[in-house]
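My questions will all concern the structure given below.
Not every chain is included here, but those present sit where they belong.
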Amino acid sequence: MTRLPVVVLGATGMVGQRMLSLLDGHPGLRVVGVGASARSVGRPLGEALTWRLPGRLPAAFADLPVLPCEPGAFDGQATLALSALDATPAGPIEAAFRAAGWWVVTNASPWRMDPGVPLVIPEVNPDHLSILDGAGPGGIVANPNCCAIPLAMVLAPLHRRWGVEAVITATWQAVSGAGYPGESAWDMVGNVHPHAGAEEQKLAVEPQKILGGPHAPAAFPISARCVRVPVADGHLLSAHIRLRGAPRPDEVAEALAGWTGEGPPLPSSPRPLIHLDPRRDRPQPRLDIDAGRGMALTVGRVEACPIFGVKLFVLGHNTIRGAAGAAIANAELLRATGRI
Amino acid sequence: MTRLPVVVLGATGMVGQRMLSLLDGHPGLRVVGVGASARSVGRPLGEALTWRLPGRLPAAFADLPVLPCEPGAFDGQATLALSALDATPAGPIEAAFRAAGWWVVTNASPWRMDPGVPLVIPEVNPDHLSILDGAGPGGIVANPNCCAIPLAMVLAPLHRRWGVEAVITATWQAVSGAGYPGESAWDMVGNVHPHAGAEEQKLAVEPQKILGGPHAPAAFPISARCVRVPVADGHLLSAHIRLRGAPRPDEVAEALAGWTGEGPPLPSSPRPLIHLDPRRDRPQPRLDIDAGRGMALTVGRVEACPIFGVKLFVLGHNTIRGAAGAAIANAELLRATGRI
């Protein structure tokens, strides 16, 4: 299989760096260009960015010149862009790429609830890509929020089998979810703080769009409390779940452990998708975050809830499964389904 | 008012040290003796303990000889013991003091659900002391769990006014709740972990005992997920609360802000009991934990929950309001109600 040329937008930020890490040596995608904001344009990527991840910028990308985030800058080099842009610039830039006939897989929030944009977890709702069929060439595919992804993934097999009726969730969210520099260390040293952003609102609507039909969101309510904690990577969530028919916790656990997802196999999609950990004090972010090279979830403590029937903990890597890896898997899906 | 002589059991541990801090210069209580485990007995307190709190052991207590935790050791010196003993030794030791006619206010868990032992937050259910009337001389009064106290306190005015029907709660709990040495630093550095102990079970039953009548616990269900976070002091909880009549969030907030508690005024009980903080990113443990010298709660983000009607965050100091200060306030209540 030839490797599909791809452009990374927002390459210098936290999620962009994760994308580059994951794309180094990727079997099906090949980075041919990188875009970033004006202050980086014109410099080799290796000089334009300060690498914030373990090790160093993969050598293969160090000499790529940083180009402006305009489709014209990458003319003829690719027709697929992975976007790690911040929410504010993402809207108009991604619209411009779409208008020029590109496929854009974006991690940014502006397009997520747009009815013309599929909000896709490739193992959950690959069929939502049909929203774009006939509308192209190209189109925008959105990643869900980094908390919405693990929540929707654990709800998926339960919703398919029993039907979700209500969810109350809480988060212990890592600081990398805010990008770089993101959270101030002053706020996070020996401290936690209630998330002052729109995280709770996103958790209240995105899973329903993902778990419903392409044009008909699921109807159950979600109520969330989101709190940032001094953890580098890894969002831990609790979920109290009311399911139709009130299955027992062991039935729920079995459904999660046995879940293989929908859609075609993808290079970035691990087996198993969900690690069910029976240990009482797991999952823990620092220890369990790399399951499935950051693309698997770990679920623990699936137990009876006296109010909703079942409750559990789920942990996911927020900048891999929840962002950079999610975008790459969506790109893989576009290709595996013959759209690109 | 003369200061009532009091003995501190378990004086060398984390909660015992907090008790000594709070009792230094207390207007109504005077420490006349300290008890600890065998390895400390016979030494002056100042040599027997390693002080783990800010500053140093109050000078007034440094020369107290550490005595064994037996009523005979303190014969004639006092009839009131504040116990910060660990759960395992607490049961038999406190029974022995009770059998010898002492009042024991204990922070340990073994007696909490005993029908013959009142589980008391002095501003919430002072009337529960009546359980002991006629049974003495003396008796055991139990402090609730350090998470159950802030949860029961925010539920109290809501339960009185509307009636609580169901609560789903999550915790971001400080490490001091586990005593010293308590949690391993390995588990808490850049990490959080699902609480492997009995915390969730305690939260499921203690508030109902507190909020019901002396002999009839309240009947609503509570479902909790408890997670330890790398915070020194201060338990943050979220609570999704279903109330009879479905009051609006602003009505709930008003009821909390205006709550003055039950029972007589006590030296350790602050005014207001609940600080309602309108800021979107508060309360935060490191910044807000000392409200009311650690005896007040801070409540924030009282908002609509699409499932239960209302949700909020509450923060309390777990070793003051949740343990040492709670015991002292209960001792103050015993005196203020003429029982001692």
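Every chain is named by a letter (A and B) in the order it is written, and numbering of its residues begins at 1.
The rule we apply is simple: contacts are C-beta pairs under 8 Å (C-beta built on N, C-alpha and C of every residue); 3 or more make two chains touch, one makes a residue touch a chain.
Note that this is a predicted model, so its numbers are computed, not measured.
Every protein chain here is a copy of the same sequence, 2 of them drawn, and the whole complex in this file adds up to 4 copies.
Basically, only the chains that are shown with their structure count from here on.
Between the two copies, chain A and chain B, the C-alpha superposition involves a rotation of 180 degrees in steps of 5. One inter-chain figure worth recording: chain A and chain B are separated by 41 Å, centre to centre, where each centre is the mean of the chain's CA atoms. Residues 166, 168, 170, 172, 187, 189-196, 204, 221-223, 225, 227, 229-232, 236, 238, 240, 280-287, 300-301, 305-308, 311, 313 of chain B are the ones that touch chain A when the two sit in their complex.
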